[in-house]
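All protein chains of the complex are present and in place, except for one that has been dropped.
The letters A and B name the chains in turn, as written, and every chain counts its residues from 1.
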Amino acid sequence: MLAKTAPHTAAEKRGEPLLSVRGVQKIYQVDAGEIEAVRNLTFDLHPGELACLVGPSGSGKTTLLKCIAGLMAPTSGEVILSGQPVTSPPKDMAVVFQEYGRSLFPWMSVRDNVELPLKNAKMPKAERNKLVHEALEAVDLDHVPGSYPWQLSGGMQQRVAIARAVAYQPKVLLMDEPFAAVDAQTRADLEDLIRHVWKTLGVTILFVTHDIDESVYLGERVIILSSSPTVIQEDIPIDLPAERDQLTTRSAPRFTELRGHVYEQIQIAKRGSGADTEPAPDAEPARDAAGKEAP
Amino acid sequence: MRLATRTAYLLALPILLILFWWVTTIGSTSFFVPKPGELSLTFVEVWFGDRFFEDVVPSLTNLVFGVLLAIVLGIGLGVLIGSVRWLRALTEPTLEFFRAIPPPVLVPVLMLLVGINDTMKVAVIVSGAIWPVLLNTIEGVRAVDSVLDDTARTYGIGGFARIRHLVLPSAGPQIMAGIRQCLSIALILMVISEMFASSSGLGFTIVQFQRSFAIPEMWSGIVVLGMIGIILSFIFQWTERRILAWYHGLREVENAG
Partner (left out) sequence: MTAVVASSGNGGPLTRKGRKRRTRKTSTRPLLGLAGIIGFLLVWEAIPRIGIVNPEFLPPASEVLIVFVQNLGLTAFWVAVMQTLISWGLGLAIATVAALVLGLTIGSSNFLRKATHSTIEFLRPIPSVALIPLAVLLFGVDRGSALLLVIYASFWQVLIQVLYGVADVDTVANDTAKSYGLGRLARVRYVVWPTALPYIMTGVRLAAAVALILAITAELIIGNPGLGHQIALAQSGAAIAPMYALVLATGMIGVVINFGMRLIERKFLAWHSSIRGEAIV
């Protein structure tokens, strides 16, 4: 009922997908045998989309993200970025990790952290300075370029990581539960920051979270994952207005409705185990997406 | 006021100890323990002059060469071994064995292999002092944080840039701890390589003084060695504080939280 309002996302009409996840499966070898973390996942991301991947904790969200980022090879299936299969971390992609304290180089100042990837890409100095400055300005941190990351609060550190990703000018920005470790107030600010960055820079964002509210508030589309082994439970567009703010958006009836729907799906996902679950009546798009295209 | 208290804390005990030494030796004619004044005079007489250039400078040159070589080789090999998993597994037990050999026994071995000359002395220092640097570097390289490593990979930072910006700084605290041990072993080896097999250098000269019962001269030599140790330690601490400023800051923040 809910998802039917816009059959598939508007993005799909834009032609070629930017990022394509095709039948990705990941099996870990452990002492006790095999653990299937992700089973046959398929979805597309079109240029300029902001999609949230939401799933119960313990679903293979991080595994999936690592496969997409080229940090880990899937057991089967493939990830395609701009028509090229991803086998190692691609140039056009940046990742923001949850553990901000461990993803910033503690021996470099804020500025150097943001600049390093650009320097490494042999970008001329003038251009580099400009990009670093703009990125720090965008996350409202242009007043602390000389500080070390560990001198900043958790929220500020995560903003440095976001600035670094933004300055890198990726086509796709992957975010792995980036706000799971910051306090609620900071989190709200950071969510608005992401919406802002997305709108002004037109970057494609795949945002992984376990927070239902966050996924609905942030996303133009929410992809609901089942628990491990992970399949897509449902893929729904979020038809909230483009201008969102913490107060009005979160109290809008449509927001509540969507959130309730996602919540319900997650509960169903938790109860059943992955693909064995009977799909909920609303979950048809999910069945399509996770369809039998894999070889 | 605070400066005064700090100075008092800094100097009170050393001054007291010297006073105690001075008072107890005031009327003594002990053969073994020189008086403070006598010792300082001897110190100036013996070491300010030709002997400084004949004994101290060559010994220190060997020491500096040996230490630098040990550090460069230790870090270089350590980064290589630490980054390649199978190489690490292959070499670790052998390296642990070499580390466990008390370095002084290398003096007679290298005397045989190299002969008695400055090369031997440098070789002794390198072969004894390299292990803490090497093994600590391996350990540090191995312990690079996985998230940091993933971050570097996603930004395409690989090869030399990865070593320069990720591996070396992150192993820095471990490497510096290794260098600290390397320095004290190197100093020990410098002295005993000269004591065991040499006809020049600080160690040799001090033993000569002792054999000829030139007691104040011998003591002054002990003072020189002590001063070298202290100066080395200061240079190390000064450098370490600069290189690892980020690390000490981080630790402080963590401990406060």
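Criterion: a residue touches a chain if its C-beta (ideal position, glycine included) is under 8 Å from a C-beta of that chain, and two chains touch if they have at least 3 such contacts.
This structure is a prediction, so every number in the text was calculated from the model and none was measured.
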{"item": "Absent-chain contact - pick from B:F48, B:F97 or B:F160", "value": "B:F97"}
{"item": "Candidate in contact with the missing chain, chosen from B:T42, B:S59, B:N136 or B:T154", "value": "B:N136"}
{"item": "Selected residue (touches chain absent from view) among B:G66, B:G82, B:G178 or B:G201", "value": "B:G178"}
{"item": "Missing-chain contacts mapped onto chain B", "value": "9-14, 17, 32, 86, 89-94, 96-109, 111-113, 136, 139-140, 142-143, 145, 148, 170-171, 173-174, 176-178, 180-181, 184-185, 187-188, 191-192, 195-196, 203, 206-207, 209-210, 215, 218, 221-222, 225-226, 228-230, 232-233, 247, 250, 254"}
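The rule is simple: only the chains that are shown with their structure count from here on.
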{"item": "Rounded Å distance, chain A centre to chain B centre (Cα mean)", "value": "50"}
{"item": "Residues of chain A touching chain B in the complex", "value": "66, 69-71, 88-89, 91, 93-95, 97, 99, 102-103, 105-108, 116-117, 120-121, 148, 150-151, 164, 168"}
{"item": "Residue numbers on chain B that touch chain A, as the complex places them", "value": "145, 147-148, 150-151, 153-157, 161, 165-166, 169-170, 172, 246-247, 249-250, 253-254"}
